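Every protein chain but one is kept in place in this view of the complex.
Per-chain numbering from 1; labels A and B assigned in written order.
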Amino acid sequence: MAEALALRHISAGYGDTVVLEDVNLAIQAGESISVIGRNGVGKTTLLATVMGHTTLHGGEVTLGGVSLARVPVFRRARSGIGFVPQEREIFPSLTVRENLEVGARPGPWTQERVFDLFPNLGARLSHAGSQLSGGEQQMLSIARALLTNPRILLMDEPTEGLAPVIVEALAAVLARLAAEGALSIVLVEQNSRVALAFSARTVVMDKGRIVYDGASAALAADGERLAKLIGVE
Amino acid sequence: MTAPPTGWSDHPAARALAGRHRLRAWEPIPWLLALAFYFAFPKYLGFGTEVLVTILFALSLDLVLGYAGIVTLGHAAFFGAGAYTVGMLAKHGIWNEPITGLILAALVAALIGLGSGVVLLRTQGLTLLMLTLCTMALLEEAANLAHDYTGGFDGLDSLPIAPLLGWFEFNPLYPRTQYLYVLSVLFVCFVFVRTLVYSPFGQSLTGIRENTLRMHAVGAPVRRRLVLCYVLSAAIAGVAGGVWAQANAYVNLGTLGLDRAATVLIILVLGGHGRLYGAFVGAVAYMALAHFLSKIYPTAWQLGLGLLLVVIALFAKNGILGIVEAAVRRHAPRVT
Partner (left out) sequence: MTSAPLLETRALRRNFGALAAARDIDFRLEAGARHALIGPNGAGKTTFINLLTGVVRPTAGVILMNGRDITAVPEAERVKLGIARTFQINRLFRRLSVLENVYIAVAERVGAAPSMRRPAGLRRDVVEESMELLDTLKLSADAARRVSELPYGRQRLVEIAIALGLEPRVLLLDEPAAGVPSAESHIILDAVERLPRQIAVLIIDHDMDLVFRFAQRITVLVSGAVFATGSPREIGANPDVRAVYLGQVARG
């Protein structure tokens, strides 16, 4: 299998502040992983670094074997990376339809398919993004990323604010996508139960480093180890 | 962490908050420079006085724009109101004592600020910008029409301003009194603004600037605070206008015009808004540049100035002081 995304010896942060230290991570095409960890350990920073939103102090990010070092931020989104940011970042003054059309590219994901998954969006097409409820904004952010028909999908706590039934539906869709091997997914998730169930492989972060990278099942079975890693008090 | 027995006053956050109003080591420098200028450049005191007045005017704008986040393009309305108050009272022989004249100028400007603020500050953003502009244009037109009182387009000149403290004459050809007088007025107003922005009231103004919606949700009477800030700022702008009229012994429609309002905005942004001393840096930089460029390139100097401003706007969002702060931060050891 080809490597979809790889981070090698990454050290990155904000300005002079270094958050990530010597992070190494490789994801194969069609593979899915979950990333968990306490507050502030650098999960968002990890995804932001792939997207080029942080200051890179060292190391290299490659997408499909090609270095991203010289790829400007706006082109990364077009090179097949779908991104669902933690703070949603929808366009507040655009309508739902306009939000979805920004950056959309042809592929298996169409608006109809997205509305099947999130019926709320289909019913609010002409609403401004800012008028949506919190959960609807989250749906919009996910839908927008799916409609770019990415090869790799980075999602930062996408279930936040979604009702349990919707989380179930989303998890089912993502699992199906992953099983088809059509897409690589990096899921940052605060609920370790959801995360461990989602993918076969889980990465645990602590203080800017990867402290576990292995089978989800092994972690799920070893409650004590998990507690130690993500700090249940 | 649990509360230390002595309370939290030693916590870095509490120390930063309790220490930020303290006088910094470099703060006397601009004032000493202003005094040194008086002795070093006796020929340029007219220019110096103009700069000091502009600093005062920019400072008043900083209060509303930099701290409370009110975007206005009509601040010259208050400058002009102050200038015309002094000018009309003096010209018509009603009142010409300078210090009380300034107080009257402040009062008139504050009243106009109150009247317009109560209405205008219901709006925000572009609407507010347009409305402040319109208010100023209305005042300008009124001053133009009331020819008998204001001198119309020609303005009022040779204002008979009484000697300062009954002793020091305002000599238009040799403006030593003017310079020191304006410097003192600037100092008093500066101390007032400085105290204000570091007070809890000033803190709540920054809160309004950062997130107005949240301020409502913590129970702050947002509009009342904004109006109050607007009135105080108008009063200071009125003082600036009044002192300008006294120093120059004339007043004209230019004190009320868009040109003046736009220039002071540019000056503040150039120096760095929301920073107290941005008004100083901006006014000095802008006026010195304009002065020298116009000597070197009498026809095209505004082009050069414009280009410089574009560069600043593009690369230094926080103005000259912003660049300085970033440099200092880079070289100072990181506080953790």
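To be clear about the criterion, contacts are C-beta pairs under 8 Å (C-beta built on N, C-alpha and C of every residue); 3 or more make two chains touch, one makes a residue touch a chain.
Bear in mind that the values here come from a model prediction, so they are computed numbers and not experimental data.
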Partner chains on view for the chain not depicted: A, B
Residue among B:A14, B:V188 or B:A313 touching the omitted chain: B:A14
Chain not shown: contacting residue from B:I94, B:A217 or B:V328: B:A217
Footprint left on subunit A by the chain that the document does not show: 14, 36-41, 44, 86-88, 120, 124, 131-137, 139, 157, 160-168, 190-193, 230-233
Contact footprint on subunit B, counting only the chain that is left out: 1-3, 7-9, 11-14, 16-21, 195-196, 198-204, 206-207, 210-211, 213-222, 225
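Here is the rule we use: only the chains that are shown with their structure count from here on.
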Euclidean distance of C-alpha centroids - subunit A vs subunit B, Å: 48
